[in-house]
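Just below is one structure, and these are the notes that go with it.
The complex is shown incomplete by one protein chain, all other protein chains being positioned as in the whole.
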Amino acid sequence: MLLDALELIGIAAFAASGAVAAVRARLDVFGVVVIALTTALGGGALRDVLLGVHPPTNLVTWPYLLVASVTGVVVFRFHPALARLRRSVLLLDAVGLGLFVTSGTSTALALGVPAYAACLVGMTTGIGGGALRDVLLREIPLVLRREIYAVAALAGAAVVAAGDRLGLPAGLTALAGSALIVALRLVALWRRWNAPVPKEH
Amino acid sequence: MLLDALELIGIAAFAASGAVAAVRARLDVFGVVVIALTTALGGGALRDVLLGVHPPTNLVTWPYLLVASVTGVVVFRFHPALARLRRSVLLLDAVGLGLFVTSGTSTALALGVPAYAACLVGMTTGIGGGALRDVLLREIPLVLRREIYAVAALAGAAVVAAGDRLGLPAGLTALAGSALIVALRLVALWRRWNAPVPKEH
Partner (left out) sequence: MLLDALELIGIAAFAASGAVAAVRARLDVFGVVVIALTTALGGGALRDVLLGVHPPTNLVTWPYLLVASVTGVVVFRFHPALARLRRSVLLLDAVGLGLFVTSGTSTALALGVPAYAACLVGMTTGIGGGALRDVLLREIPLVLRREIYAVAALAGAAVVAAGDRLGLPAGLTALAGSALIVALRLVALWRRWNAPVPKEH
């Protein structure tokens, strides 16, 4: 129940991060919705494909589709207030990352995958949607450009895996792991806030 | 039987769209064939991976491989007559989109997937191959640049899902859905035929 709510929040956050990036790339409203859906549902679909859950949960849960689509339309409609905020993509991306990494790790553990592989599946769940977003928009994926990205995801996944081993409640460790990921990302963003970003070539 | 024939036509159309795009990107004959195969078989392989059909039908049906490869070679051989025709990619892409969206939706419905998710799987089937083509050739995917692309796919998928609900023959609704998609795409192309395309950045 708590995990379901967190999943919805993660979907909205990633949908918004995708929609803002799509608006910045000057796509029309349909392109924005497609990117919102892909960013929000891509990581979880990848998780289910890797784990053999057919059809992927994300594609047959209509509230997920609804939330992601509506988020895309809302961002498109109000983009004059959002489009220049590069930071907002990064913030939303951090929240989505935290929630998806932990839910992906939990799902893999529940299916009996070994802990280290569950961490990898969780990282893929969290990173996959954003990587698809960036590849489709022809940007180098965030995970490759930001130092603390993959490490933050790994740390959060490890918290969930350790909590599972210790028999702690899944909802609790998911929250703790998510909070850790968001905190690490925000610290990383804050520390580099004014740092020069290396020129891409 | 009718559906099998339509699938072959869709494969040839998408293979040709991929091959023309690859020729325009100045790839050699092997690169052209790889892109033709990827464009023609990628969407259906994605559909089967999402639905848990292993190994994907597209990869174990040799006429599909043959048709896609031969189409690639033919386009490469006769590209002087084709290479400048940007429109031909768009036309072939419309036919492939129509046939793949409807066949993907039908397949998902036959496996008991809910109607709205079947529409999403159908859209993914139709959009996936072309998106792979564009990502591999480093272009922003058509689906993101053309207003009526995703909507046309959704409309055709909805026709198939509605026909299934009403108990109409699958071949008939697949044809109707495909025709609707192709018509919507052609109208969209015709209306924008001379419209300035926004500069990419």
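Labels A and B are assigned to the chains in the order they are written; within every chain, residues are numbered from 1.
Here, a residue touches a chain if its C-beta (ideal position, glycine included) is under 8 Å from a C-beta of that chain, and two chains touch if they have at least 3 such contacts.
Remember, predicted model here, so these are calculated numbers, not experimental data.
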Option from B:31, B:104, B:128 or B:177 whose C-beta touches the chain left out = B:31
Among B:56, B:114 or B:171, residue touching the chain not depicted | B:56
For chain B, residues touching the missing partner are 22, 25-28, 30-31, 33-35, 45, 49, 52, 54-56, 59-60, 62, 65, 135-138
Absent chain, residues of chain A that touch it | 49-52, 108, 111, 113-114, 116-117, 120-121, 131, 135, 138, 140-141, 143-145, 147-151, 198, 201
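Methods note: only the chains that are shown with their structure count from here on.
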Centre-of-Cα separation between chain B and chain A, whole angstrom | 29
